[in-house]
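Mind having a look at this structure? Questions to follow.
With one protein chain removed, the remaining protein chains of the complex are shown where they sit.
The chains carry the letters A and B, assigned in the order they are written, with residues numbered from 1 in each.
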Amino acid sequence: MPENRDPVVHLDRQFWIVTAVLGVLALISIFWWVWAPITSIMPEAVDKAQQIDALFRFLAASGTALFIFICGYILYFSLAFRRHAGTPENAVGIQIHDNNKLEFWWTLAPTVFVVIMAIFSLRIWYGIEVAPSNTLVVEAIGHQWYYTFRYPNVNGEVKEMHLPLGQAVTLHVTSSDVIHSFWIPAMRLKADMVPGLINTFEFTPTRQGRYEIICTEFCGLNHGLMHSGTTVNPAYVYIDPPARYASWYARTEREQIHASNAIEAASTSELKLNGGEPRDGAKLFAAKCSACHAAGPFDQKIVGPGLRGVLDDPAHPNLVDGDKATPENVAKILQNGFKGSMGQMPNQAANGLSNKDIVNLVAYLKTLK
Amino acid sequence: MTAVAAHAGGGLADHIHPEPQGFIRKYVFSIDHKIIGIQYMITAFLFMILGGMLAELIRVQLMKASGGLMTPETYNEVYSVHGSTMVWLVIIPLLTGGFGNLIFPVQIGARDVAFPWLNMLSFWLFPPAGLMLYASFLMGAPTAGWTEYPPMSLNAYGAHDGTSMWAAAIFLIGVSSTMTGINFLVTILKMRAPGMTFTRMPLFVWGQFVTAPLLMIATTALGAALAALFVQRQFGVAFFDPTRGGSPLLWQHMFWFYSHPAVYIMILPAFGMISEILPTFSRKPIFGYKMIAFSSCAIAILGFMVWAHHMFTSGLAPALQLPFMVLTMLIAIPTGVKIFSWVTTLWGGVIHMTTAMLFAIGFLATFTLGGITGVFLAAVPFDLHAHGTYFIVAHLHYVLVGGSLMGILAGLFYWYPKMSGRLMNEKLGKWAFWLFFIGFNGTFLPMHWLGMWGQPRRVAVYDPQFQAWNQVASWFSFVMTAALILVLFNALWSMRNGKRSGPNPWNARTLEWQIPSPMPYYNFKHVPSVFAAPYDFAEPLPYRGLEEELT
Partner (left out) sequence: MAVASVTHGAYAGVMSEEPDQLYVETRELRIQGFLLFMVSDLVLFSSFIFAYLYLRNSGQGWPAGGPKLDIALAAVNSIVLFGSGATMHFALENWKHRNFTKFANWIVMTIILGAGFLSGQVLEYIHIGARWSSGIFGASFYTLTGMHGLHVFAGIIYLTVLLLQAAQGKYTFTKYTGLTLGTLYWHFVDVIWVVLFSIFYLL
C-alpha cells in the first residue's frame, strides 16, 4: 500500500498579499456596519430597539467580514490555481490530505466566535425579557384582519393603540381566531398572537411618533392587508407625550362607556358574596354557562370568553366591561349582563339565576385558577 | 470488518434477479437502482418545472405592489404549492431517490441496494403523491404555506378542502422517504465491497449515510403530524383546534421536529456531491476527509435538537428559547469546518473549470451566505425582528437554491455521462451557470433588506415603498428561469447529440467511473476490492478486480 505522506506546504507572498487585501476590505465592512445609519431608515421607537440594533450591527459586521474572507479566498484560489493552457492533461495538484494544526484552529475559531455571539445574544435577550416594574398593561388582540386593544378601566376593545412616552409598558398579545403576529418594526419586537395563549413583551417607548404594526404570520385571505397601508383598518401605534396620551385615554374611557350600551340593570340589589358554595356553583355552571363559556383560559372562546382565572389572571386584570376583576364586579356582570365586542352576555333574569345562584357561581369561578 | 468478510464470496445481487426483458419490467417497474434513480430524476425535474412556474407566477404578481395577476386567494395557493413542491417533490427526491439511488450503490461496490423491490415501491409512491398534491388545486389547494399551521389550515378559518389532499400527498411522500431511508441505511451498513471501510467510503456515500436516518426518523414524525392534521380536518379529532382544547403549537412542534432535520436532508447529500466534484476537478485529495465525514454526523445529530428555532416568536417558554438558540448556533461549527476544508481543497490544485466545477464553487459562496444569515436568525433577539419577513425567504432560498439546487445542478453536469454515456454541452453549461448565478443573487439578495425594512412574507399585495426592489427581484428571477431552461435544453439535447464520454471523462477516481457509461445492469462483472481512500490523484487506483470491467 503506497504511503501518502503529505508534502511540506509553503504559503507564498501572493497569498499573504491577498490576505492583507481581504483584511482591509473586512475592516472597512466592519466600520461600515458599526456606523451604518440604520435609524435614519428605521427609527428606534423603544428602549429595546437600541439593544437589538447593537446585536444586529455586531452580527452584520462579523458576518460580512467572514463572508468577505471566504469568498475572497474562493475567488483567489480559483483564479490562481486554474489549469493553464500549457498544463499537461495528467498534472495533479499538491497532494496534501490534511493539516491537524490548521483544522484545529479553524474549528476553534468559529467555536470561540459562536460562544461570543451566544453570550452577546443572551445578554440582549435578557435585557428584552426583564420586566420593568410599575407598567401600563395593555392587551392586543388579533382578529381576521385587524387589531383591537384593551386598556385598564376602558370598557370593551378600542381600535387604536396609544402609548405614553417614557412609561414602561407590558403588552399581552393573543388572538380571537387564528394565529396572527404583532410586529412593530420600529420596536424590532414581534410576538405571535396565538389563540388560547398569551405572549408578553415589555418595553418603554422612547420616541414620539406614529408607527406601523404589521402581521407577519399567515392568517388568511387578507393577511397582506393587516398593516398600516390599508384604508379599512390601518394598524398603528401612537407614541404620545404623556399629556396627550392622558387626554386620549380620558376621552376613550368616556366614549367607550357610552358605546357599551349595557343592558338595563335587572337588579340593583347589592349581594353579599361570602358563603357561596363552589360545588353548587359548578353544577350551575355546567347547566347554564358551559354552552357559552369554557372552563379554559380567556381566549378559549365559545360564545363568551373562557373563564378560568377570571378572578386570578395577571394577563387579564380587568373584566370585559373594563372594571377590575373582583368578585363584586363579576357578580355585577352576572346580574346585569353585558354586551361587548364578543357578543351578548345574558343578564340575571335571562339566565334564570337567583341571587343565591350568583353567589354560588362566583364562589365557583374563584376556584377556577 | 465482519461485513467485509461476509461479502468475500461476491456480491449479493449475483443470484437474485436476472436482467429483466421487456419495456415494462426494464424501464417502468424496474428494480434496478440506476433506472429507479433516473425515474426519480425525470419525475422530480418535471415537478421542478411546475414548481418553478408557480415561483414565476409569484414573482409576476409581486411586480406591482397592488398585485394584479391573481386574487390573494389564488396567490396563497400558489406559494403554498410552490414551497411544498420544491421541498417534497423536487429537492428531497432528487438528492436521495435520484442521485442517491443512481450513484452511491456503485460507489460502495454493490450491485444494487439491499431491497430492490422496496426501492421500486418507494419510487412508485412518488408520482401519485405529486399528482395528488396538484389535484388539490381542483378542490382548492392549501393556502397556509408549506408549513400549514393550524388553525389557518382548518376549514373553519378559510382553508380549502384540498388541504386534506395535501396532507395525504405529503404523507405518501413521507412513507416513500422512510422506506428509502431504511433501504439506504441497510445497503451502506451491509453491502460495501470488501475493503470498503468507513474511512474509505467516498464522501457522497457519507452524505447518504447520514441522511438516511434523518429520512427514516424525522419523516415518520412528520407522518404522525400529517395524520393528526388529516383526522382533525376530516373527523373533527381535536388535536390542534384551540376552541376544543387542542393546541396549535403542538402542530408547530411536530412539524418542525421533522422539517428542521428535513433541511439537512436537503443539504447533506449536496455536501456529499460537492465533496466529490471539488477534488476531482482540482486534482487533489479532499482536504480533511475525516473532519468532513465527522462533521456531517455532527450536523445530523444536532439537527434533531434545534427545531424550535422556528418558533421563537410563537410563545415558547423563555427557558427553552436559550438552549435552542445555542444549539442552533453550534451547527455553524461543523458546517464551517466543511466550508473551510472545501476552500482549502481548491488551494494548490490544478483546477479544471468545467461547468460542474463552476456550480460547485458557486455553491460554496452562496451557501455560506445563506448559512451565515441562518446563524443570525438563531440569535433570538434578531429573530424577533426578522421572523415572518422576506429575510426568511432570502435565507431559505440562499440555502435551498444557492445550496441544494446548485449542488444538484453540479451533480447533473458531473454524473450525466453515467446516465447517458454522453457529456452535456460545456459551452451552454457555462452560459447557464453565469446566468443562473447572476439571476439567483439578483432575485434573492434584495429580499434581505426588504424583510428587514418590513415586508412580511406570504402577502399578495404589499406596501408600495417596496415596489422597486421587488421589481428588481422579479426581473432577475426571469434571468434565473432562462438559465434553468438552458440547463433543461442542454440535458435533452445532449442525450442524442452530446459528445461521447467514455467511462471516465473527468479522470475521477471513485468506483462509478471505473465501469462503462452508461452503467451496465449488474454494475460490476466482479465485485472489486478496495485498499485505500479514493482521492489520491497521484497514486494508482486503489481497487483490485476491475480488469475486466471495460472489456
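Here is the rule we use: a residue touches a chain if its C-beta (ideal position, glycine included) is under 8 Å from a C-beta of that chain, and two chains touch if they have at least 3 such contacts.
Everything numeric here is computed off the predicted structure, so don't read it as measured data.
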item: Option touching the unshown chain, where B:V106, B:L185 or B:L435 are the choices; value: B:L185
item: Residue among B:F29, B:F115, B:F294 or B:W493 touching the omitted chain; value: B:F115
item: Given B:I92, B:L133, B:A221 or B:V401, the one touching the chain that is not displayed; value: B:A221
item: Contact partner of the left-out chain, one of B:M254, B:A308 or B:L377; value: B:M254
item: Residues belonging to chain B that touch the chain removed from view; value: 6-7, 9, 12, 14-16, 114-118, 121, 175, 178-179, 181-183, 185-186, 189-191, 216-217, 219-221, 223-225, 228, 231-232, 235-239, 242, 244-247, 249-250, 253-254, 257
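Going forward, only the chains that are shown with their structure count from here on.
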item: Between chain A and chain B, centroid-to-centroid distance (C-alpha), Å; value: 33
item: Chain B contact footprint on chain A (complex, rising order); value: 1-2, 4, 9, 41-42, 51-52, 55-56, 59-60, 63, 66-67, 70-71, 73-74, 77-78, 81-83, 87, 90-99, 102-103, 106-107, 110-111, 114, 117-118, 120-122, 124-125, 128-129, 144, 177-179, 181, 183, 185, 188-192, 194-199, 212, 214-225, 227, 229, 296, 299-302
item: Complex contact set, residues of chain B against chain A; value: 72-73, 76, 143-145, 149, 151-152, 157-158, 242-243, 245, 247-249, 282-285, 287-291, 313-315, 318, 321-322, 325-326, 329-330, 332-333, 336-337, 339-341, 343-344, 346-353, 361, 364-365, 368-369, 372-373, 375-376, 379-382, 384-385, 387-389, 452-454, 456-464, 507, 531-532, 536-540
